[in-house]
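Reviewing the structure listed below.
Note that one protein chain of the assembly has been removed; the remaining protein chains are unaltered in position.
In this document, chain identifiers A, B and C correspond to the written order of the chains, with residue numbering beginning at 1 in each.
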Amino acid sequence: MGVEYVSVQWNRQKKFYDAVLVGGVAAFLVIFSVLTKVLFPRVTDEIMLIRAFGTGAFLLLHIILCIGPLCRLNPQFLPLLYNRRHAGVTCFLLGLIHAALVVITYHAGSDTNPILSIFVSSPINGSVSSVPFQPFGFFALIILFLMAATSHDFWLANLSAPVWKSLHMLVYVAYALLVLHVTFGVIQGEGSPLYVGTVALGLVTVLGLHITAARREVALDSESRLTPHASRPTESQSLVTSSPTEDEFVDACAVADISENRARIVCLSGERVAIFKYEGKISAVSNVCQHQNGPLGEGKIVSGCITCPWHGYQYQPDTGASPPPFVEKIPTFNVRVKNGRVFVHPKPNPAGTRAKPATIDGSSRREEAHSVTGNSESLVTLAATKK
Amino acid sequence: MIAAAFLIALGIYLACGLVFALPFVLVGAKRIDPHAAQGPWGFRLLIIPGVMALWPLLLRRWATGVKEPPEECNAHRRAARKGVAP
Amino acid sequence: MNDEFYIGWEAKAAPGIGKTLRKAVVCLLVLAVLVPVLLAMSQRMIGVSVFEWGAVKSFTGVLRTQPYPHLLVPRPGTNDYHTLQSVINSPASASAYHLVAPWKFGLDRASIATFDGKSVSLKGTLIYRGNQTMIEVMPDSIRATNTASTIGLPSVVPLGRQTLLGEIVDSKCFLGVMNPGHLTPHRACAIRCISGGVPPVLLVRQKDGPAIYLLLVSADGKPVNKQVLYSRA
Partner (left out) sequence: MIRPLRQRHRRVVIVLGVILPIAFAVGIAARKPVPGMTSLPKELVASPQTFAVTEWERTDLFAKTPIQVRLFRESVGGGRFAVEFSAAKDFVKPDLIVYWIAGNPNITETLPDNARLLGAFNSSVALPLSPDAASASGVLVLYSLADQKIVEVSKPFALQKP
């Protein structure tokens, strides 16, 4: 965003991603069509294509929906997330071709406007099995269109990431509509249990992964709430999960809890804060990447910059500003290190404001070492008591 | 009847969007977002469908003379704006 | 601890991530092959029907507009089975071809009323399934021929009041223009076709034996397209 917009910022990973995407989609379409034509030579070509593109789009949507929770559960899947937008646009295009063929085949050339026909040609008659399914598909396609049309970084910047993200969370509405579209559409006719089984398996996979990941997120949040210093009675500001100490700084975690070049996440002032340890220093920034609100605290310091795990956007840990020519900025937090513990002031500094990194001085390093020894001593003691 | 009215309204909305999109991608985009100033043709074409869908928002920004994309609204940025930390 | 980190804009991913990625890609490609194979193989709705799209042929016969436009074409050869036990059992001396217009419309009966009962020639495209035959008539291709009509109307045999269980299909699509052209996925199209005047047919599938096709008409032999649409069974 700090540089001029281009159509697509191509790089080697994106090209690889798109090659796999296009190859997979082409394989799906060709295999479905050729096999259908071989097994059922009298099939109408348009309907064969309607089915190929429809099932292809639905499968691709399942894959896209699984990427998010998979990455929450295992960061090794993050490469699948990197260029997910291209998969989304492809999914929309497959759905669009499916819809265009449906309108031409089933609705055009009649006594009614073909688009209007989608709504008026499936009257409701009180029977569950004849719930009009085509309008479900129509509205799902509108949502997929909105998402595909706003997939460029121009829209991320001009809508701002939270608005953009809420718009793109409509994908769950689209998914629900498409499950209904398929359930009350083709499955009412195609009697094979395989069709029912495939959709059911897809549903269980998508919902199962999401619920698992969501539960883990809740668990992560409650973990920060359960740290000893947070169990003290909190102030009226309920969003602050760690309560301020006398001088307003909050005991966030131990220095030893943070791995080198990585961060620990706590919740302060209503949002997650990422506390990084690097080169003997501690810095805290807002956990929210300005690009797409990726979780910076799950990123890593690479070449001196906090790097977002989603798309590799970078920020200097002390200023929260992207290195030039990029212009992204995030709020920073004032930090102190005392007795091997990290204290963070819950009040964020305006985005891009330099906050002096706290140095892990000799004493705190020693304390850190001491606390480790202390721990082992207490373990020894514990062992002794057990004996 | 309702469906017909809905589709006509949708059609008019998108047609207005298309009419707005042409001047917007040529002139308006760089007015509200400096990074769009040198955007290549591919970029301009790519944003047309989105402009057709969200044209009232962009029209308002352009008309009120907004020069920069908006700053995102999240809890930290809101809290930071309230005052400076010690 | 594995401290590998993926950055998309770097040329190469870290080895461990790359390995996971390769496995994921293989899984996805397996899905892209397996799912279409399973779904294509388990399709059950596709039948055996033909629409000779693009092939226009000439037909001659006697045109009838009641109850729905059709062409009676005499079957050549001798037919000496009138001695057999019942009318139904003897092979009919003529075949009846349903006539429809292009797209989702039936032939306009008013415009062809002058040809009713006359020998005509016409051009059109064949649609057929089982022993049902239909012609999508090229617009304005019907011409009266000089030969006099030689086919008598088939005698009407009342079979009494019967209860049948079947599916109302739009005959044009089901006989071949669309395959599959029935059940829920085709419902909207069937409604448009029947609304456009395509003859509605009750398709009675038998457990053993061929499906039978019953043209739906009113008690006085008139088309029932509108009644079918508004019955909404």
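For this structure, a couple of remarks:
Convention: contacts are C-beta pairs under 8 Å (C-beta built on N, C-alpha and C of every residue); 3 or more make two chains touch, one makes a residue touch a chain.
Because the structure is predicted, anything quoted here is derived from the model rather than measured.
Looking at the complete complex, one finds that the omitted chain is in touch with A, B, C.
In the complete complex, the hidden chain is touched by one of C:6, C:59 or C:105, namely C:59.
Of the listed residues A:118, A:288 or A:335, the one in contact with the hidden chain in the full complex is A:288.
With the whole complex as reference, residues 74-75 of chain B touch the missing chain.
Mapped onto chain C, contacts with the missing chain fall at residues 48-50, 52, 57, 59, 73, 75-81, 84, 88-89, 91, 93, 95, 97, 126, 128-131, 133, 159-160, 162-167, 183, 204-210, 212.
Where chain A meets the omitted chain, the residues involved are 41-42, 127-129, 131, 162, 165-166, 169, 172, 175-176, 179-180, 183-184, 187-188, 191, 196, 199-200, 203, 207, 210-211, 214, 217-218, 239, 267, 270-272, 288, 293, 295.
The working rule: only the chains that are shown with their structure count from here on.
Per-chain CA centroids place chain A at a distance of 24 Å from chain B. Taken residue by residue, chain B touches two or more other chains at no position, since every residue touches fewer.
Counting partner chains per residue, chain C has no residue touching two or more of them. If you check the complex, the residues on chain B that touch chain A are 3-4, 7, 29, 32-33, 35-40, 42-43, 45-47, 49-50, 52-54, 58, 61, 69-77, 79-81, 83-86.
Residue ranges of chain A in contact with chain B, taken from their complex: 1-8, 113, 115-116, 119-120, 145-146, 148-150, 152, 154-155, 157-163, 239, 248, 269-271, 273, 286, 288, 290, 293, 330-331, 333-334, 345, 347-351, 353.
On chain C, the positions that touch chain A within their shared complex are 1, 3-13, 16-17, 20-21, 24-25, 28-29, 31-33, 35-51, 102-105, 177-189, 191-193, 195-196, 232-233.
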